[in-house]
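These notes concern the structure reproduced below.
Every protein chain of the complex appears in place save one, which is left out.
Letters A and B mark the chains in the order given here, with residues in each chain numbered from 1 onward.
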Amino acid sequence: MSVDAKQAPRAAGRPPVVQMRGISMEFPGVKALQEVDFRLFPGEVHALMGENGAGKSTLIKVLTGVYTPTGGVTTLDGQEVSFSGPAAAQDSGISTVYQEVNLCPNLTVAENILLGREPRRFGAIDGRATRARAAELLADMGLDVDPGSVLAEHPIAVQQLVAIARAVAVDAKVLILDEPTSSLDQDEVAELFRIMRVLRDKGVAILFVSHFLEQVYEISDRMTVLRNGRLVGEHLTQDLSRINLLSLMIGRELGALEELERLADQAGEEASAAPVLRATGLGRKGSVAPFDLQINRGEVVGLAGLLGSGRTEIARLLFGADRADSGEVTVDGKVVQLRSPRAAIASGIAFCSEDRKGEGVVADLSIRDNLVLAMQAAAGWARPIPRKTKDQLVEKWIKALDIRPANPDALVGRLSGGNQQKVLLARWLVTEPKLLILDEPTRGIDIGAKTQIQKLVAELAQKGMAVLYISAELEEVVRLSHRTVVMKDRAKIAELDQHATVDDIMRLIAHVGERTEAVAG
Amino acid sequence: MTSARPLDRFRSSGLLWPLVAIVALLAANAIVRPSFLALRFQDGHLYGSLVDILKNGAPTMLIALGMCLVIATRGIDLSVGAVVAISGAVTCSYIAAAPDPTSARAALVGMGMALALCAVLGLWNGFLVAALGIQPIIATLVLMTAGRGIAMLITDGQIITVRNPVFRTVGAGFLVLPVSILIAIAVFVLVAVVTRRTALGLLIESVGINPEASRLAGLRARTIRWTVYVFAAICAGVAGLMISSNVSAADANNAGLWIEMDAILAVVIGGTSLAGGRYSLTGTLLGALIIQTLTTTVYSMGIAPEITLVFKAVVVIAVCLLQAPKVRAALGRRTRRRSAQPAPDAEPGAERSEQTPTGPIVEKVTQP
């Protein structure tokens, strides 16, 4: 359409559709946002950047009326606004699409798109008109989905696009996309971006949150960077280099990372060639293609790949959380049947899931109970761990991992993400596993805890434990691992040694396409 | 802020309201009828209204104990009433058909068979819930519906009367105190010891709070779930023996009618959430006592016994409402605590973490 993307932000005389001034948001004991200014122009894709806890989500929630800010003013089209909730914001033209699809899986695509706004005839919902209107909207976006099909039958990516269609159906002026790409593969992301461009060219202001740097550079026109609840800069994307962006976002902690690198190197020299686990042709249909993998004593093997590349699936197979339908696993040279987590644990394998809340901690139990849970489960219910042993273990690990609060009776559900993660690690470390599988152990936790956990991993390897380390952050994988297995599209595509760089991995993931099978074999 | 104190406070206050309720009920009784609290010792037996309450409440207590563990694993067992009927039906049919219907052997074999059958019914419920993964409320609805039919099948639709001294002991016998009270207390102590002295209690709570995390921690979640259904069915079986023994008859239609509801109420009044997780056996016992005391109170006040139901409804609503704001307060406290963390962790919203627990609204959405 008329507005050139790159020019849009600078289009003189075009007032911002959203302007937030001096926004502060305080929770008891926490200043989540401090005097943040933010503006959003029509016809632009605006990326909101920042580390964990920078205040991105809080800012979005203030904008969509989930929170009432403790200070500051928001204007929409020049009018001061204060929304009572997401529904009110939606009525004013601000729609949000979250990472987890907030639609009803049991209804059809058309019903989901027009829920609450269905065309009616004589008071009744006109089913045919609903489908026609939905089909029209989907066609506008260039999406080929049967509006009469049930939402749950579609993959997440399609559901996400349907959610966007729903957002657009209200004639949204502002579309907020909160981490929409994290569960999509490359093609799906391309499709999403195409639709984002279509909408942008129609004059919709799009606020985009993503932690994939390359995606942000590909799609956004302008970015606002937050750090620790403060605004640290608003720039045109073309004017801000990646390095500058990173230093704006992080601005610290580089020293800690270098120290870690040395730790990993030392461990690397001591890593022996004694395989703890060897998987041959292990695979599961629809989950991950058959792969070979060997993990040695004292070695950290990194598993790199995008979300959905099969990295979590490998972990789940090795832990017996899902059953493999092909291949063989040996632990210490002996063939083992990994039929259940229990069987895997008995073979000396431990696994921290990426879904800490859903598959990790038992929220309403104390730190003590959580910590001994795996050990107790292995012992069976009839052989309780003596109170004294328990207390010693708990005291030891609370101290060793610096778990806070250092109160064994505190309920785990009330701990911060980082401390929950430490409790989970401790739960497995007390069972003294031979192989520790960590799936995104540092996701969503603060930088302090993150560094502690990374250091711990390096130390464990140094002491002889084998570690399979999965992370979305390639830098982290590269830094910690002696070897890196690269995953793409649910298959293993390469194995790199310790000199691998992030660039190597990126290039592999980007370019190994058609050759996938050859390499994996 | 240490977490132990709110926890202790929470737990103790979980028992506080049931205690208050029961004391208030007893006091009301004592005021209306001063002889209410009196106990008589006669022929080596203890008599009195309080003993009656305990005796009449024993079946509910037993069933509630089984129900409590089931509920702790996020389940529910609607079939216990039907199991009560089946248990009585099997025993009485066997005794009535035995060569010598008054012999101890007939009674023991009959009761043994009944309990064995109850265990099988528990296995069946457990199979549907733990192995097939059917929602507990529906899975046990099957047996609830069919169970009374089965009981009637066994008794051929008749009320079977038996005269067997050994069998009569279970529900109507005395050993200073009525035997049924002693059985209920014994089972309570047994369960308390088994769950708290071993790790069973921890594992049950863990499965109830987070089944998937428990599985990944290596728990035999399926076995545990299965076990509690069997236990609940056996408890119901014993209760069925008590009830039919007390009247020396098996009434397939009315034995244990609605007792599953009373048991569930007892558990809820006792402070165990229907959502599973942490449970309180003592609370459950108190809950069962409250229900029984209420019934007795209504009776002794000269109100038509059927109207007990109205009072029961009032108590349920009152207890639930008392507990609901507290849940909210607890949530509020949790939120405040969470927010009190240093900023980065207070908002693990970025890095595509699954949710953003910062304020009360989100908290509410993500908790269930």
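Things worth noting here:
As a working rule, contacts are C-beta pairs under 8 Å (C-beta built on N, C-alpha and C of every residue); 3 or more make two chains touch, one makes a residue touch a chain.
What we mean here is this: contacts and distances are computed from a predicted model.
The chain that is not shown carries the UniProt protein name "Sugar ABC transporter permease YjfF", picked from "Quinol oxidase polypeptide II", "Sugar ABC transporter permease YjfF", "Imidazole glycerol phosphate synthase subunit HisF" or "Anti-sigma factor antagonist". Of the listed positions A:V81, A:L115, A:A132 or A:M249, the one in contact with the omitted chain in the full complex is A:L115. Across the entire complex, the residue among B:A30, B:L141, B:I159 or B:V247 in touch with the chain not shown is B:L141. The chain that is not drawn here is touched, among residues A:L161, A:L199 or A:V216, by A:L161.
Residue A:N102 is the one among A:S24, A:T75 or A:N102 that touches the chain missing from this view.
Residues of chain A that touch the chain left out of the display are 86-87, 90-91, 98, 101-107, 111, 115-116, 118, 120, 123-125, 127, 139, 142-146, 148-150, 152-155, 157-158, 161, 166, 185, 187-188, 190-191, 194.
Chain B residues in contact with the hidden partner, per the touch definition given at the top, are 76, 128, 132-135, 137-139, 141-150, 152-153, 156-157, 252, 261, 264-265, 268, 274-275, 304, 306-314, 316-317, 320-321, 324-325, 327, 365.
We take it that only the chains that are shown with their structure count from here on.
Taken together, the chain B residues at the contact with chain A in this complex read 2-4, 7, 197-200, 202-203, 205-206, 209-210, 212-220, 224, 277-278, 334, 336-356, 358-359, 361-362.
Residues 27-32, 50-58, 61, 66-67, 99-100, 179, 182, 209, 211, 228-229, 307, 319, 321, 340-342, 345, 351, 353, 355, 357-366, 369, 373-374, 376-385, 405, 407, 409-411, 413-414, 416-418, 427, 443-449, 472 of chain A are the ones that touch chain B when the two sit in their complex.
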